[in-house]
Structure formats: structure tokens, C-alpha cells
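Right, chain A next:
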Amino acid sequence: MFEIRIHSRGGQGGVTAARLIALAAFRDGKHATATPFYGAERRGAPIIAFARIDEDPIRIYSQVQNPDLVVVLDRTLVPVVKVLKGLKPHGAVLVNSGHAVTLDHQRVHHVDLTGIALAEDLVIAGEPVLDTPVLGAIARLGVISLESATKAIAEMFQDPRNVTAAERAYRELVL
Partner candidate 1 sequence: MKIIATGNYAVAEAVKQAAPWVIAAYPITPQTEIVERIAQFVTRGELACDYIPVESEHSAMAACIGASAAGVRTFTATSSQGLLYMHELLHWAAGARLPVVMANVNRAVGPPWNVWADHTDALSQRDTGWLQVYAATAQEAYDTTLMAFRIAEDERVLLPVMVNLDGFLLSHTMQDLATLEPGSFIPPLHLPHAIDTAHPAAYAPLTGPKDYYRFRWEMERSMRDAKRVIAETEEDFAARFGRRYGMTTEYRCEDADVLVIAMGTLAKEAEVAVDRLREEGTRAGVLRIRWFRPFPKLDLAGREVVVIDRDYSFGFGGVLAHSLCSTARAEPYSVIAGLGGQEVTHGDIASFVRDRRPGEEHWFGVKADV
Partner candidate 2 sequence: MAPIPKEEHILATTSACPGCSSSLSLRYILKASGPDTVLVIPASCTSVIQGMYPHTAVQVPVYNIAFAAAASCASGMSAALRRAGRGTRVIVYAGDGGTVDIGLQALSGALERETDFLYICFDNEAYGNTGMQRSGSTPLGALTTTTPAGKVHPKKEIDRIVEAHHPPYQATAVSAFPVDLYRKVEKALTFRGPSFIHLLGPCPTGWRFPHGKTIEVGRMAVKTGAWILWERVHGVLAVSAPSKGPLKNPVPLQDYLGMQGRFRGIPPSLVERLQGEIDLRRAEVLREAGEA
């Protein structure tokens, strides 16, 4: 089973990103679940969402303890939340950032999702949309196929710029 934990703030699309991952994995022919952990439902609050992907039906509902991949949509969470907690020894980390980032002496993958969203004019209620571009970056890491990622995005959103942004993040991810 491949387990993902997404850190974001309320309104940034962390929950939707998890759902898109599950949908893309499902389109890849796998079983998948996406679970948000809701605290107070308000904008700006730290939010955690989980996605699980497996060949077999998934029976686990509890939170992901040892993620294979941690996604951080908002770098300001790093000093506040233990984003690397429980990360598997060879687990990967993906951070939304325009420049290289080191977390706990560990190099992490980065891509400027905010920049891509702004460049594509993907802004809702004043917030850049991060949930669709991040899918491209996750596809680049091989967790889901790019084809299923774009298919999942097209299923959930009509605006084609969402797919464009994901494809761009796929290309621009710094490994």
C-alpha cells in the first residue's frame, strides 16, 4: 500500500488534492481512498488529508501513520506542524516552493505550485488553486500516471487551465 499525507491550510485544496489522487489511482485501475481529517472547518487552519493506494480493497480508516509521501502545500506550516512525522525511511517529500528546500537535513522535491497557479490565472476567492497543479507533480513522482491525473482533473473541473497547470507542474518539478 502506498500512503500519502497532505499538509495544507483550509481553503488551499488539500482535501480536494487527496480526492484527486484517489480518483486518478482509481482510473489507473487500483483501489484508493481519500480521507480528510477535519478540525474546525475554517479558512487558514492547518489541515491534514490522507490518500491510500493499493492493489487490494483498502480496509484501513485510521490516519496514515507512516507515509510513503508527504506533500506540503504551504511552507509556513513547516515551523508549526511536524510534517515529517512518521515518514518512511525512504519516503519522499514534496513541498510547494520556488526554491530548493531542506527539511531536517533532508533534500526534498519542490515545485512552485503557487507560481504556476498565478501564471495560469487559477485563482478562486483570492487564493491560488494548488490542488490541481500538485497532481502533476505527484504523477511525476510515479505515484499515479499523468494520463489518469489529467483525466481525474477533467472529471472534477471543467476549466482546462487546471489540466495545463498540472502538466506544467509535472515538467517543472525539481527532483
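Candidates were picked such that all candidates are chains of the complex that A comes from, given by their letters.
Basically, a residue touches a chain if its C-beta (ideal position, glycine included) is under 8 Å from a C-beta of that chain, and two chains touch if they have at least 3 such contacts; residues count from 1.
Model, not experiment: these values are computed from the prediction.
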{"item": "Touching candidate - 1 or 2 - for chain A as found in this complex", "value": "1"}
{"item": "Parts of chain A lying in touch with candidate 1, wherever the complex brings them together", "value": "18-19, 22-23, 26, 31-38, 41, 57-63, 65"}
